[in-house]
Structure formats: structure tokens, C-alpha cells
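For this depiction, one protein chain was excluded, whereas all remaining protein chains were kept in their positions.
The block that comes next holds chain A.
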Amino acid sequence: MGEAIVVTSGKGGVGKTTTSANIGTALALQGKRVCLVDTDIGLRNLDVVMGLENRIIYDLVDVIQGRCKIHQALVKDKRFEDKLYLLPAAQTSDKTAVQPEEMKKLIDELKQDYDYIIIDCPAGIEQGYRNAVAGADRAIVVTTPEVSAVRDADRIIGLLEKEENVEPPKLVINRIRNHLMKNGDMLDVDEVTSHLSIGLIGIVADDDEVIKASNHGEPIALNPNSKASIAYRNIARRILGESVPLQQLDSGDEGMFTKIKRFFGVRS
């Protein structure tokens, strides 16, 4: 019986889809059977980031409305030996085409066949959010170190904490720009974490390679040499229960290094 993890944020454009794609990829690289579920109905793009757009025949709404069986709608990622699948969102319907109970039933069914179900959540706190969270066992909240994104993350965490079936959410801080953080022009990792007071499960630098990789339909986690890739792989390892120290953002900066060490000390 697998576990379902919802990736959410409140605010749009902070990296939910990128995080979902890369965590899924990294878990598959670790040999887990993974199913990615795109719940951003009407604005699907997890398929594009994964490079699987051309292979879509049926979608989530087709499954829920009984037009096809689940296995017919799942798109297999050929780069992995039977490890990674995608259930794409519908592009034509809207979010109200699916109800939370239907979603939960679907996720429960997928949990029979997969180790991890990664659910990519739409922005906002309305029905799309409720659908995405309905079947989840765990939650990852993605934020950037910007005041507005952190504010929305706080709102979402408040909602997630009310979900009885979801474990306390974990935080990913994405798109960290080291020079801004160092100059105090951006919230630092410490400030964001203490403000939100939830466990940190990963920090990801802002990296042009992420955008390039997404545009080529090759999630960055497939590239072993990029810093962002290692960050996503580390998140996957932490999901699997390993204790992995946080990445050093800038090797030349002793202040940051001690900060990160302190973090690790606190969390391990």
C-alpha cells in the first residue's frame, strides 16, 4: 500500500509543478513505483514538464466520469522501467468536474499499485485545492523566500493542519537566490522556517537549468550534475526517511554554512 503526497503552495508560480515532477522523478530513480497526478484541471502542465504531453489519450476527468479505466489514462514514462506514470489533468473541463470524494477514491485505488502518488495541486484554496488534498496522506508546501509567497504558504498550512488524515506538512523553500539572501534583500531560510514553524524538507536554489530542463520536458532531477537536481534528489531521500544534511548554498560563505549546519543539527 503506497503513500499519497500532495504538493501545494497557495500562491501560483512558486514551483509546485516543478517540485512534483522532480520529486517523482527522483523517487523513481531510487527504484520506487511512482504515479504523478496532475489535479490542475484546466491549466495542466505537469505533462509538459515531464515531456509526456504527446502521449496523452485520456485524462483524470475521463477516469472519474467513467469514460475509461485508470490504466488506460496513465501515461508511462519510457525513461524508467515501468517505474513512473502520469495521470494527466483535463485541459477542457473545469475544476468543478471533480468532487473531493471521487478524488479520494481514485487516489486510494492508485495506492494499491504504486509506492508513491505525487499530487500536483493547483494554486488557490478553493475546490481545486480540496480535490488535491482529499486523498493525501502527506503534504509538501512549496514557497519561495518572498513575503507574499510565505503569507500564502502560512494560509495553506493552516488549512492542512485541519485535515485529520494528512500528516503535519513539510516545507520546501524554492528559488533561493543566495546573493539576495546574503544582503538581507530576501527572507533567509531561517526566517521563513521560523515564521512558518513546520519541518523543512528541502531548499532549492534558483537555477536557470531548471527552466531549461522543464522546457525540454526533461526534469532537472535526471541531470546528476546540477545543484537543483541534487536538491530534489535529497528531498526524495528525506521522503524515504533518510537523514540528509541540507545543501550548502554557497561554499565560500562561512556564515551560511554555519547556519545550515545549525539547521541540520536542529532537525536531525
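The working rule: a contact is a pair of C-beta atoms (placed from the backbone, for glycine too) under 8 Å apart; a residue touches a chain by one contact, two chains touch by 3 or more; residues count from 1.
The rule is simple: contacts and distances are computed from a predicted model.
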{"item": "Record-based protein name (UniProt) of the chain missing from this complex, from \"Carbon monoxide dehydrogenase\", \"NitT/TauT family transport system permease protein\", \"Acetyl-coenzyme A carboxylase carboxyl transferase subunit alpha\" or \"Probable septum site-determining protein MinC\"", "value": "\"Probable septum site-determining protein MinC\""}
{"item": "Omitted-chain contact residue, chosen from A:Met50, A:Ile117, A:Ala136 or A:Ile157", "value": "A:Ile157"}
{"item": "Of A:Arg33, A:Arg130 or A:His195, the one touching the omitted chain in the full complex", "value": "A:His195"}
{"item": "Touching residues (missing chain, whole complex) on chain A", "value": "151-152, 154-155, 157-159, 161, 195, 197"}
